[in-house]
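Some chains omitted; the rest stay in position.
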Amino acid sequence: MPRLDFPYVLHGGDYNPEQWPESVWDQDMELMKKAGVNIATLPVFGWGNIQKDEETWDFSWLDKVIEKLHANSIRVCLATATAATPPWVDQKYPDILRTDQDGIKRRHGSRHTFCPCSENFRRLSTNLTRAMADRYGHHPAVLLWHVSNEYGNPCYCDACSAEFRTWLQHRYGSLDEVNHRWNMAFWGQTYTDWSQIEAPQDKAQRNFQGLLIDYDRFQSDAILNCCKAEIEVLREITPDIPITTNMMGTFKALDYHKWAKEMDIISWDSYPARNAEPADIAFRHSLMRGLKEGEPWMLMEQTPSQQNWQAFNSLKRPGIMRLWSYQAMAHGADAIMYFQWRRSPGAQEMFHGAVVEHAAREDARVFQEVATLGKELASLGTQTVGTKVESKVALLFDWENWWAVEYSSGPSIMAKYCDIFLDYFRALFSLGITVDVVSPEADLSGYSAVIAPMLKMVKPGFAANITRFVEAGGYFLTTTFSGIVDETDRAFENGYPGPLADLLGIWVEETDALSPEEQNTVQLGGTSYPCGKLCDRIQLEGAEAIATYGEDFYAGEPALTRKGRAFYHGTWMEAEGLQAALESFLTEAGVSSTIGQSIEGVEAVKRGNLLFLLNHGKVAQLVDINGYKAVDLLTKAPISSSLELQPFGVAILQITP
Amino acid sequence: MPRLDFPYVLHGGDYNPEQWPESVWDQDMELMKKAGVNIATLPVFGWGNIQKDEETWDFSWLDKVIEKLHANSIRVCLATATAATPPWVDQKYPDILRTDQDGIKRRHGSRHTFCPCSENFRRLSTNLTRAMADRYGHHPAVLLWHVSNEYGNPCYCDACSAEFRTWLQHRYGSLDEVNHRWNMAFWGQTYTDWSQIEAPQDKAQRNFQGLLIDYDRFQSDAILNCCKAEIEVLREITPDIPITTNMMGTFKALDYHKWAKEMDIISWDSYPARNAEPADIAFRHSLMRGLKEGEPWMLMEQTPSQQNWQAFNSLKRPGIMRLWSYQAMAHGADAIMYFQWRRSPGAQEMFHGAVVEHAAREDARVFQEVATLGKELASLGTQTVGTKVESKVALLFDWENWWAVEYSSGPSIMAKYCDIFLDYFRALFSLGITVDVVSPEADLSGYSAVIAPMLKMVKPGFAANITRFVEAGGYFLTTTFSGIVDETDRAFENGYPGPLADLLGIWVEETDALSPEEQNTVQLGGTSYPCGKLCDRIQLEGAEAIATYGEDFYAGEPALTRKGRAFYHGTWMEAEGLQAALESFLTEAGVSSTIGQSIEGVEAVKRGNLLFLLNHGKVAQLVDINGYKAVDLLTKAPISSSLELQPFGVAILQITP
């Protein structure tokens, strides 16, 4: 696989020139230079403008745009243009339009409208990919391929049902095995013929979680197959150009751990909600970075200021866009890119933030902030690119487990995977600890501590692997609602936590679900910390209690346990208790914070020999840099013992040990 | 009709052995004996495992299971196994799949998916019933029949529309009569041909409440016809085996007063919500008991601990399952049964509580509580079975009235039948009074007082009957939004309360609807009690005011009235006022509380010569037993004047007068 060698930090974004007359393109070039743009992504939604019908192609406008970019030394992130089918495609081949889970066939008129099992879509999209590669694959401006755009949206049509059956036959071999794995004997729904299996359009079929999880697996695979079909064409014609597709962080429908294997480089689109916490953003960056062994990645999209699809689309305050750009860089990004270059004159995203507003004025605050950042990034040269983030702690994230947790009927609708995951991430963030977020199947040997929040689904091999990790000196921690089911959502016959029972030395006899108004406490080291949502009743079978419940009929029973280096959290603690429990766990595991301290609002991440310091708070902070000798790459100033970070301030310290 | 003569208190539950290999069945028998199980319900969802296609039958597994149960002296509550159609049935006969009210035809994959008007369903289900009866109807283990399971779910397909028209022709004779009764002249919707009448799939048709109520009647009848078709087969083959189907308390879609006529014994499934009040549970027990003149009934399903389909599935606290079991018994149950014996290994209900958890361990709290209760029940022998609950007060409940109240467009969306009904029940419960809940068509002659909350629909004959009841010395009370419409939802021409106007001596001129933020007061006996939701403006025409409004432009006007022994509550009072008003009403009617006192949290119910005392509270209570001489059947201790009930404690006193 080719590798993207960043010549410098990439700075640019999505460019949709087809929405404007040619006269505007020259103004764009002028403004791009002023904004320090060195890369443009296009033509993401260009299909309709390239191909007017199955026989008629028109590349002339795109030729001109690419030449203009090239003439201005702006590299191209070349989209295969297959992200949205034009109306004539959907009209000519209606099988392409996908069917929602409620059984309603969608009409044309948007992006994301194709069925991944449509043969016509695969043929037409790969034809277009081939045409793009043939025409531009050897153009010197082209730096990388951008396959389609933000894949998603599963389909539930009859063609998908048929392909699903084939997928199942391949996975399970026999219908008896399917019946067994999904427990179809429940409510007497045993299949007697493959043809009885359907895409779960109907609520009826949603009573079988094994079916639902397999359908999600199948759809993630089927959509990936569309992507792979394009990649195959690109590899044939341009074997040396790296390939990506832009991902979406915690996007539930696609198992990005599988997808990442097909990518040369990871890229993703980060759209934090209004008032997002820094930890929330860092979590998603860490998840995306973990898809490909920590290799540098691209921030393919962020908004320069406003979004348009939130309820209240606030402006990014002055300095926030810069701060979040450097936060991405701290977490491994070597490209800082925007959606979008220029606000559309009309339609759905006309009020989405852009580098260039409708008035196209350079004196706009947002344009100025982008231009200033562009200069700053240019001044960094090659100093940051290519380096990797350092971490001794891994959090295990698994898409299939996510599906299993949230399809569960019982014990609580508050058992949301990303919620508890983020609670653990946030606690570690508050402790000043940098974390990798990786698959349970990742190589864990380099970590001191591994934490798996709510690992309901334990797949074959994991118990043995994690046991070896612990035996080799590693520290492991998992939580309530873990070790419940196998990869087909069948309960483990020995009860919970199933195959982890020996390692953890416990039997989870039952799990109480508390409503939002109810609470219990964890008695830990002489302090009482609030907990709630789920409370396991645990019987110790080799483990010891390190904390007990304070309330209710299970007061005094174990709440947190350990057996050697294998820890278990039997309940969902609030922030304070979680930090206390994690701090002692990590101290014992020999993990300390990046700069030996945690400062309110300040994030510190080491990337190679660079120490990124980011002040997310609204007050200036004095940061003791822990005895390092350093120079700040942004100010060029040498730093001896400490430095002051302004509100939303950033420092990139090149450290000499 | 055969009668179920309980040999002792039945203790057991739903058993679905087809979800496990045969090897597990022997473990089940061991555990059942340890749990004191003497009855098992099966094969509720066995159709698919019994019949693989229309010609292929396989009873071998069921033969084995029934023999094992028999060998272990466990009786069988034999299900007809028709509760869920297997996939091959739905695939071969798609007309069986029902259509929702939104017009969407359901797919297979669940229970409750059949259309009650499908000829194929009726044929296949009675074939299966016949096969079951032929094979097992004379097996000595079989104690009773369990037809299908939790019937419900109306259908709105074209076949139903056609059968509905026939049903209407039978009920009304002519289309003119239908037009008149439903007031189709409104908005000019007069039918000119029977074929224009459809199942009310469309919101348009929901403007005609007469149509909606008749459609509900028709569906309740049509579903009952499916049940009756099975019963007919069973009566033919096993005339001596009693028959039940498990009901669901306040389940809106089925008029259980009609259904009860077809049953030999009433059984129902009690699933109180988290933090349900004792009065709430007692109300539903009383409603179910009242379906069949107070005869003993079966608690066919309760969860040993958790549910799975609530938002937050809390554990039943230690002692609660026992307490609620005895509460059922106090209210007439002679069978205490669980859903389910063993937690499914997968699918929708895998986290629903069970006697045997996934780990199948006897040392589990829940298993131990069940086993302890089993022993206790066994020790009671025949002492409790067959007796009847004593009550001098009847609350009138009517399903058709429920539909009429809640289809009403105006005066208030808070006019919810079960809400006001439960408010009256709860007030009586707090006063320590045992109540029967019966149909307005029941024989009321044995009661001292009859209360009909919100009897919007007054059917022919009721006014005359209740007038005779009052003339014979009985006390009658009804409330706001009563006497509004006849059985086809046409308003009474003389205004409200229609045919009850003479008896009550009032004209309800208008009814004000208050929002949840608004309130009025009732001035009663020198005290001001809050009221709200609905406030009638009443003109006295023979009645006298016993309380007046305290606020608004109708301050000083009558709020509560009486004309002799006929009382009217013109507004919806909160608990305190309701208790005060009911206390004086009942005192005058000569009704006093069961033990001459009301104690916070303590329920007292007399069943034959047994006095059940149940402490629902979390603190111990000293109960004065009112001079009775008694022995506690559970402790065998003689009780002279009083006894202490522990939190969640129970006593069953055999009284010698």
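We just call them A and B in the order they show up, numbering each chain from 1.
Keep this in mind: a contact is a pair of C-beta atoms (placed from the backbone, for glycine too) under 8 Å apart; a residue touches a chain by one contact, two chains touch by 3 or more.
What you are looking at is a predicted structure, and each value in this text was computed from that prediction instead of being measured.
Taking the whole complex of the structure file rather than the 2 chains in place, the copy count of the single sequence reaches 3.
We take it that only the chains that are shown with their structure count from here on.
One finds 49 Å separating the Cα centroids of subunit A and subunit B.
Those residues of subunit B whose C-beta lies close enough to touch subunit A in the complex are 16, 18-19, 45-49, 52-53, 81, 83-88, 91, 104, 106-111, 113, 274, 305-315, 317-318, 343-352, 357-361, 363-366.
Remark: subunit A residues 103, 181-193, 195-196, 198, 200-205, 207-210, 408-414, 485, 488-496, 507, 509-510, 512-515, 518, 537, 539, 553 touch subunit B in the complex.
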